[in-house]
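The complex is shown incomplete by one protein chain, all other protein chains being positioned as in the whole.
Letters A, B and C mark the chains as written, and numbering starts fresh at 1 in each.
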Amino acid sequence: MTIEGTRDTESAGRIRLGMVGGGQGAFIGAVHRIAARMDGEYDLVAGAFSSQPKRALESALELGVARERAYGTYEEMVAAEARRDDGIEAVSIVTPNHLHAPIATAFLEAGIHVICDKPLTSTLEDARTLARAAHRSGLVFVLTHNYTGYPMVRQARAMVAAGKLGTVRVVQVEYPQDWLTEPLEKTGQKQATWRTDPKQSGAGGCIGDIGTHAYNLATFVTGLQLESLAAELSTFVKGRRLDDNVQILLRFKGGARGTLWASQIAPGNENGLRIRIYGDKGGLEWKQEDSNYLWFTAYGEPKQLITRGGAGSGPESARVSRIPSGHPEGYLEGFANIYAEAARAIRAAREGRTPGSEVIYPTVDDGVKGMEFIDAAVRSSKGGGVWVEV
Amino acid sequence: MTIEGTRDTESAGRIRLGMVGGGQGAFIGAVHRIAARMDGEYDLVAGAFSSQPKRALESALELGVARERAYGTYEEMVAAEARRDDGIEAVSIVTPNHLHAPIATAFLEAGIHVICDKPLTSTLEDARTLARAAHRSGLVFVLTHNYTGYPMVRQARAMVAAGKLGTVRVVQVEYPQDWLTEPLEKTGQKQATWRTDPKQSGAGGCIGDIGTHAYNLATFVTGLQLESLAAELSTFVKGRRLDDNVQILLRFKGGARGTLWASQIAPGNENGLRIRIYGDKGGLEWKQEDSNYLWFTAYGEPKQLITRGGAGSGPESARVSRIPSGHPEGYLEGFANIYAEAARAIRAAREGRTPGSEVIYPTVDDGVKGMEFIDAAVRSSKGGGVWVEV
Amino acid sequence: MTIEGTRDTESAGRIRLGMVGGGQGAFIGAVHRIAARMDGEYDLVAGAFSSQPKRALESALELGVARERAYGTYEEMVAAEARRDDGIEAVSIVTPNHLHAPIATAFLEAGIHVICDKPLTSTLEDARTLARAAHRSGLVFVLTHNYTGYPMVRQARAMVAAGKLGTVRVVQVEYPQDWLTEPLEKTGQKQATWRTDPKQSGAGGCIGDIGTHAYNLATFVTGLQLESLAAELSTFVKGRRLDDNVQILLRFKGGARGTLWASQIAPGNENGLRIRIYGDKGGLEWKQEDSNYLWFTAYGEPKQLITRGGAGSGPESARVSRIPSGHPEGYLEGFANIYAEAARAIRAAREGRTPGSEVIYPTVDDGVKGMEFIDAAVRSSKGGGVWVEV
Partner (left out) sequence: MTIEGTRDTESAGRIRLGMVGGGQGAFIGAVHRIAARMDGEYDLVAGAFSSQPKRALESALELGVARERAYGTYEEMVAAEARRDDGIEAVSIVTPNHLHAPIATAFLEAGIHVICDKPLTSTLEDARTLARAAHRSGLVFVLTHNYTGYPMVRQARAMVAAGKLGTVRVVQVEYPQDWLTEPLEKTGQKQATWRTDPKQSGAGGCIGDIGTHAYNLATFVTGLQLESLAAELSTFVKGRRLDDNVQILLRFKGGARGTLWASQIAPGNENGLRIRIYGDKGGLEWKQEDSNYLWFTAYGEPKQLITRGGAGSGPESARVSRIPSGHPEGYLEGFANIYAEAARAIRAAREGRTPGSEVIYPTVDDGVKGMEFIDAAVRSSKGGGVWVEV
C-alpha cells in the first residue's frame, strides 16, 4: 500500500437517480449503475429498465428498486416521478440510440437532469432538436463519453492546454476492436443486433459506436475543431447493414492534420482506443487498455512514462483519481468520474450555483458535434471518399 | 462498447456494515468503502473511524453515517451495535496492525463477521490467538489480501491447478516500491510513520507491509506450502527502525524453489507486485500494474497474452469480472471482489448455508501463515541470513 | 548461450564489389558496407566515394581500397573497372536519389550487377527508363528496401501467404520519425539538406524517404496491389520545400482498405515503422524498433508473441537469421540479408543458374512501383487530397 489519501465522497443527500433501459442482458446499464454507486453520490430509486414489462419488473427488483417505482414505459415513469415529492432528480438513459431523443426530451420537460449514453441520437436532426430542448431547460445534460473521464486523458488535455506540445500539428487516433469480425448479429447476440441495425443505431455502425468516441477524444484532448474530412466507410462482413471499418483523413481548423481509424473487424484488438498527438515542441501518446500510463516526449528529451498519480502528473488527473499511483484504475473509475462530475453539476444546480470551471463533462453540444461528425463521414463516404465540410 | 453482460448484484437486503479506523487522512479505509459500495452489497451504517473523537465524528458525518452510530471507540461501538436490532452484521477493520487482534476479537465475540486488513496482527502470538477466536466463533473472517481478488490472479491459480504448468519448479515473486527511498517518516507523513514504527507494525517493516502480499500471492496461485527460507532484511535509510528491503530464498514442500524480493526503496517502482511461475510444462507471468494481462507459455509453443475476459481466460476469472475484455479493471475492482466474496459467505451464514466452493477469500488462517512468514524471515535475518523452518 | 547453429557463409570466391557515394560523413554507405561484410560474401575493392576528389580518395584509403581503384567519378570507375580482369562484379549505389538513374545505367551497360539504395530515382520517368535498362541487361538489380530483410517481416509475409489471416481486409502502416521537427536543414546538416531538396530527392520529401518504405513493406507482406489513394502531404516546418508529414487512404485491388502515415515531425518517434494487417481469420502486427517480435492473433484465440527463431516462426524467417531466438538481431542484420540474397542471385548469374524461389529481394520493378506511389501521392495532394489511380 502506498502513500496518499484516497477520494471518498459519500456525502449525505445523495442524488435520486432513475434509469431508462439497462435491464437484464444489457451491458452498458450495469456500467452506469456501478459508476453511479462508486462514490456514493447517487441512489438508484426508479427505472423503466426494459421495453418488455416482465424484464422491466424483474430487473428493478434485482436492483433493489421499489416495485411501485418499477415502470413499464418511460412515459409512465416521467409522469409518476414528476408527481412525487421524492421523485428522481436525474435520469440515466441507456437505450439504443434512436430512443435517446424522445426520452431525454420528456425528462427535460419534467425538470429532470439527464445523463445520456452516446451517440446522442440516431440522426443529426434529432440531435439538434434535443440540444435546443436541453438548452431551453437550463438543466444539466451529461453525455457519457466516458473516455474523457480517465485521469490520464485529463492529464493529456492539461498538458496540451499548457503548451507542453507547442502548436499541435498531427493527431492520430484509432479505436480498433474485433468482436464483429464475423456476422455475430446473425446469432441474435443482442449487442451486435442493435448496433448493426440502422433503425436503432442510425446511419453509422462502427463510426457511430466507436468512431465517435475516437473523434470526441481527439477534440477533447487537443481542443481542436474539425474543419473537413474524407472518409472511407467499409462493410467487410457480408450482409451487414452498417459500416464495420472506418478510415478518415481529418483537417482541423488552424492547420493540424489527422487520421482516424475505427474498426470492429481487426482480430487481436479488444478496445484499442489510442491517441497520439504531435506538436512542434513535443508529443504524447495514450492507450485506453493501459489507461494509467501517458507517454510524453519533449522534443530533444528522453521519452517519459508518466503514471497516474506519479511524478509529472498534475492536479487535473489527481482530482479524478481515487487511489495512489501504481495501483491501476480502470474503465469503471473513468466512467464513474463522469457521474461524479455530473453530481457536482447537479448539486450546484440544486443550490443555484454554477459549478467550478474544473468540473468537466461532455455536454449535449458535444453530442451534436458527434452527430455532425457521423453525418459528414457518411456523406463523404457515399460520395466516394470526397472531402466534405463538417 | 463491446459485447457481453456485466455483473451487477445490487440486491435487496444489503449487508449492514461498520468500520473501525479509516477516518480522514487514512488511505486504506476509503479503499474498503469503495470496495464495499461497488456491487451494492453493503450499507455502511456505523463506525469508529478514528481514535481522535473529533475526527471520528466528522468522518462519520461526511460518510453519511448517522450521528448516533458514530462512535468514539470500538468498545462503545461493539456494545451499542450488539444491542441494536438493526446492528451491523459485519465490521471492516482498517487500523494499524497492532490493533487488529483486540478489535477483531471483540466483534467476533459479539457475533459480528469480520473483514480485516492485512497483515493479520503485529505478532505471531496475537495471530494465533485471534485465529482460535475466529474458529471458535464460527463467523466469517476475511483478510483483505486484495491481490487475490484480481481476475487474472484467479485465472493463474486455475491454470496451475488444472496442470497447465505441470509440476511447479520455480516461483519468482517480487513487490518493489520506491516511496520510502528517503526518510519520509521524518516528515510526519502518516502512512510512513506508522508503517516504520515497530509498535504499530510489528517486527517487520517492508516484509510485513508488502512482503506478506507477495508471499500470499505466491502460495495462493501455486497452492504450494513454504518449508524454509533464508532471508536478508535490510534497512537502507539511516535511522529507520524497520526493514525497507527484503530478499529471500524460498524452499517449498515438494521441491519447488523460489525467491522473493520486496522493497520500498527501489526508485522507478510504484506497486510492482509481479509473479512468475515455471513448471515442467509451462510458465506464466502476471504483474499487478498491468493486471488485466496474463502471460502464458506452454513449453514449446508461442507465448500467449491472455486478457481478462478474452480468449483463453475461463470461468474463474469471469465470475470476478464486471466488464468485457479490453476495458481495464483495476485495483478497486480486485478489492471489491474480496468484499463480494465476503458478501456471499455472509449471506450463506445468514441462511445457515455453506457457501459454494467457488467462493474464495483469504482467511484468518492465511493471516497466521503470513505472520509465520514474517516471523521466520525476521529470525533468519537476525541469524545472519540462515535457513529457518517456517 | 542457447541451442542451434548459426549461419556463417564466408565462402571462397567472394564477390568483388564497388561503391558509388558513401564517403566520409555519409550515413547509408557505411550501412551498406557493414551489410556487405557481415556474411563474408563480398570484398569491397573499388569506389567513387564522393563527388569531392579529396574526400573520395581519403575515404577509399580508410576503407582499405587500393589507391588505383579509388576513383574521382563514377564514369572513370565504370571505364576502368570494365577493363580489368579482376574488375568489380557488382556496384552499390548510395548517392542522393537523382543520381541513381545515370549511375545505375552506366554500370548495367558495362555488365555490372547493381545494388541501389531507395527510392529508385527522383522522377517516375527516370525510374521507368532505368527499369527498361535493367531488364534489357539481364543483370541482377537489387533495390535496398532493407526492411524486407527482417526475419519477422519474412515470417509475416509467409503467414499471410499461407492464409493464416484469411482474406486481408485492413492494412494500417506507418513510419513516424521526429528528426525534422525543427528546420534542421538550415543548420547545414548533410542528411537533412539533401532530403529536403527537391533537386536531389525529387518531388517527395517524407513520402519518398520513408513513405516508400512503408508502402513497400505493406505490399511486400500482404502481396496486395494498390489501386488508388487519397493523400494529404503537409509541410509543417516553415520554409521547408518538401512534405514532412503524409497521411494517405489506400484502396487495394480486391477490396482491402488501408491507411499510411509517415512523418518526420512526430516527437518521440525515432524509426517507428509499424504494420498491422487484419483479415477475416486473424491479425498480425510488427514494429521495426522491436523487430524480433511478431504479434499474431487467430480470431478467437489468445494473442501470440512469436519471436524470431522461437516457436511459431518458420523456415522463411530461419533462413535469414544468424543466431538463435532470444538474442536480438537488428537493422544491420536485416540489411545484410538483402546483400546475402543479392549474393545468391549474383552467384547464380555467375553460374548461369536461376536462383531458387526462396531467394527474395526488392527489384527495379518494386522501385518503379515506389515511384508510381510517390507520383500518385503528390498528384492527389496537389489536387486537394482527391482520389487518384496509382
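In the analysis below, contacts are C-beta pairs under 8 Å (C-beta built on N, C-alpha and C of every residue); 3 or more make two chains touch, one makes a residue touch a chain.
Since the structure is predicted, the reported quantities are computational estimates derived from the model, not experimental observations.
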Original post:
Which listed residue (C:Leu61, C:Ala79 or C:Ala161) would be found touching the missing chain in the intact complex?
Top reply: C:Leu61
Subject >> Chain not shown: contacting residue from B:Tyr71, B:Trp261, B:Tyr293 or B:Phe373 >> reply: B:Trp261
Original post:
For the full complex, which residue in C:Gly202, C:Gly279, C:Gly310 or C:Gly385 touches the chain that was left out?
Top reply: C:Gly310
Subject >> Chain not shown: contacting residue from B:Asn97, B:Asn245, B:Ser313 or B:Asn337 >> reply: B:Asn245
Original post:
Footprint of the hidden chain on subunit C, which residues?
Top reply: 1-12, 14, 25-31, 33-34, 37-40, 44, 61-64, 177, 179, 184, 189, 191-192, 209-210, 269-272, 288-292, 307, 310, 322-333
**OP:** For the chain that got dropped from the picture, name the residues of subunit B it touches.
**Re:** 165, 169-170, 172, 174, 178, 181-182, 230, 232, 234, 236, 245, 247, 249, 251, 255, 257-259, 261, 263, 265-269, 276, 278-285, 295-299, 303, 384-387
Subject >> Hidden partner interface residues of subunit A, rising order >> reply: 296, 300-307, 310-312
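Please note the rule applied: only the chains that are shown with their structure count from here on.
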**OP:** Report the chain closest to the protein's overall CA mean, measuring from each chain's own CA mean.
**Re:** A
Original post:
Could you state the distance in Å from the CA-based centre of subunit A to that of subunit B?
Top reply: 33
**OP:** Could you grab the centroid distance between subunit A and subunit C? Build each centroid from C-alpha atoms only and quote it in angstrom.
**Re:** 44
Original post:
What is the distance, in whole Å, between the centres of subunit B and subunit C, each centre taken as the mean of its C-alpha atoms?
Top reply: 55
Subject >> Multi-partner residues of subunit B (each touching 2 or more other chains) >> reply: 307, 310
